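Note that this complex is displayed minus one protein chain, with the remaining chains in position.
Right after this comes chain A.
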C-alpha cells in the first residue's frame, strides 16, 4: 500500500542549528501514528515540513492526497461564532464538506451560534478538529491536540477522532509528550529525540519485538540486544530486543508502550528503524 506520508533524508535547519536531521520514515495509509519525544525533539518541525509550512534544507517529505493541519494553539477567532468559523473555513479551502462539519458539531452538542470565546478547551479542540476534517483530508496532522485538556475532554477528543478513522480512509499523525494518552488509540509509533529519528514502526510489532528483562547485574543476556538498562543495587532492569534468554535468572515480560518509549529516549544512541523499502501496511 502507498504510504500516507513519506520523509526521505529530511533535514531542517534554523539559522545554523539542525533541528531535524537525516530523518527517513514512512506512515502507511489508514494508521493512527503517534509522534512522541521530549520538548525540542523536532516534532512540530517534522509536522510543519509534512504539511508544507516550511521548506527542508535537505531531503524531502511527500504526502499522498490532501492534508489538514491543526496547530498546537488551535487557532480560532475569539470574536467569531462557530458558524462564522465554518464560513471562514469554507472560504479558505477548495475542498469543503459543510455537512460533515454540521453533523459533527451537532453530534458533539456544540451549537453553531455560540461564540468561540465562550467555548471550553475541549470544545475549542473539537471545533478546530472539525474545521480540519471538513476539508476531507487524507492525512490529518494534529500538533499536541490533547495539551491543556482535562482527562474527560482528552477522552472525548480521541473518541471523535477514532470514529472518523473508523468511518473512512483517513491517516492521522498526532504528537504528544504524554505517552499514556496514546496507548489505546495509536497503532504506529514515531519517536524523535534531539532532532533524530529513533523509532518508527507498527506498535504491536515493536512491543512484540522487545522484552523487559530483570535479573542480577552482570549475568549475560545471550541473544538479546540491549536498548537501555537501569540498575538498582545488584538488580538490573533492561529493555532489550530479541528472544528471551535461556538463563533462568532472567525474568522476561512484554513492555508497555510507555516503557518502550522511555527505554529509547533514555539512550539516544539506540534506534529501531525499518528498512524503508520494506514498509507496508
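Side notes on the structure shown:
One rule holds in what follows: contacts are C-beta pairs under 8 Å (C-beta built on N, C-alpha and C of every residue); 3 or more make two chains touch, one makes a residue touch a chain; residues count from 1.
As a convention for this text, contacts and distances are computed from a predicted model.
This complex has a chain not shown, and the name its UniProt record holds, of "GntR family transcriptional regulator", "NADH-quinone oxidoreductase subunit M", "Cytochrome c oxidase subunit 1" or "Sugar ABC transporter substrate-binding protein", is "GntR family transcriptional regulator". Touching the chain that is not shown, out of A:132, A:186, A:206 or A:272: A:186 (per the contact rule at the top). Only one of A:115, A:159 or A:251 touches the chain withheld from this view, namely A:159. By the touch definition given at the top, chain A reaches the unshown chain through residues 30, 32, 155-156, 158-160, 162-163, 165-167, 183-187.
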